[in-house]
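Written below as structure tokens is the structure these notes are about.
Not every chain of the complex is shown here; the ones you see sit where they belong.
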Amino acid sequence: MKVVIKITGKVFNEEYTSIIKELALIIKHRYESGDRVAVVVGGGSTARKYISMGRKLGVNNSLLDMLGIEASRINAQLLSYILQDISYPSIPRNINEFLNAWASGKVVVCGGLQPAQSTNAVAALIAEIVNADLLVNATVTDGVYDKDPSRYSDAKLLRRVSIGELEKIIKQEFLPGHYELIDPLALNIVKRSKIRLVFVNAFKPKTIEEVLEGNMDVGTWVIHT
Amino acid sequence: MKVVIKITGKVFNEEYTSIIKELALIIKHRYESGDRVAVVVGGGSTARKYISMGRKLGVNNSLLDMLGIEASRINAQLLSYILQDISYPSIPRNINEFLNAWASGKVVVCGGLQPAQSTNAVAALIAEIVNADLLVNATVTDGVYDKDPSRYSDAKLLRRVSIGELEKIIKQEFLPGHYELIDPLALNIVKRSKIRLVFVNAFKPKTIEEVLEGNMDVGTWVIHT
């Protein structure tokens, strides 16, 4: 099986070291079971730190994005070093480098690739280019909700969501910056190639393991029609 | 002045050799007048040829896009070689390579950079990252129309169009594949950084020269509010 796992950058903080360790073990376990695994990580707090500094200092939007990309790459590097021998040692800086790294047969860990593009889009792109069997998006919530869970206590977690519904939810953008599930570019790639996609909670690594084992009662699965 | 010129790939055919020559002369002229110039070219008929072959042979969407990118790079290479000494000799394959090429002070000619992304988006991205004063989108029509000009004989060319109107026009997608002005990602970049943007006809190179000289009675200019 070929899987792409997107991990939110918010995990890459000192207080979550044990979560990172668990995530690394799950990846290692899949690799050793014979799966091909690509991992894409976000920029998290380091990205926010540099983007905030850059903005104050007059850096333009594309270059701010590049600071965020660089931050996501340190996160990627950390994860890659924890995996050491089973992961490709360099963090790909573009899709060609990714493909060459992928050809090594090792786990490939990526951060962002290009300005004006989220790491969600990178994950979708990679899932498409390697013909992945599954794209796991490990984010900050347990999956997709019918309302913004951080605002409405009665928000209900959805076990299934169609591409059409997902498009609508994104457009609501109810809590901009905080409730970032997926962006239009990522969604578009998922749609055009009917990529199997599931949202889980990165802070509950077990759920990643479960969806990788095919458990469809965990997280939110996207339905292509 | 820093300008980015997007040229439709449809120009790169043997019957349009004289158009290509004119385009090269305009670029040369601007460079020699002290402007910084980046050019982004589309894939045109070569892209269509390879994408069509790849599709028949079972190649996935991302890799089809990469064939199209490679095609746009030959077009870029041809243009770059015509410009020879004033252009950077290598065609950038990603945004980092673009920035290094740009630092040379020469004209930089680009094709596509990444799957799931049009050369229009590349042009917008480059315009943003170099803080361009103007983005000229040289396409197959004289500018933006209120209806599809290839379908309605009473379609009216607009001299000004707001970002909001442009968004609506794109969503109509009245003639998919044929009337390709700009895609959502490109539009989004143009919007977030309020990039000055004008649409002209690549097959009437004079109009490119005119908009570069500030003539706002040519093409369709996008209005940021």
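Chains: A and B, in written order; residue numbering restarts at 1 for each.
The definition used in the following text is that a contact is a pair of C-beta atoms (placed from the backbone, for glycine too) under 8 Å apart; a residue touches a chain by one contact, two chains touch by 3 or more.
None of these values were measured; they are calculated from a predicted model.
Colleague: Can you report how many copies the full complex contains, not just the 2 shown in place?
Modeller: 6
Rule of thumb we're sticking to: only the chains that are shown with their structure count from here on.
Colleague: Using Cα averages as centroids, what's the distance between chain A and chain B in whole Å?
Modeller: Going by mean C-alpha positions, chain A sits 31 Å from chain B.
Colleague: Mind pulling up the chain A residues that touch chain B in the complex?
Modeller: 60-63, 66, 93-96, 113-117, 121, 124-125, 128-129, 131, 184-185, 188-189, 192-193
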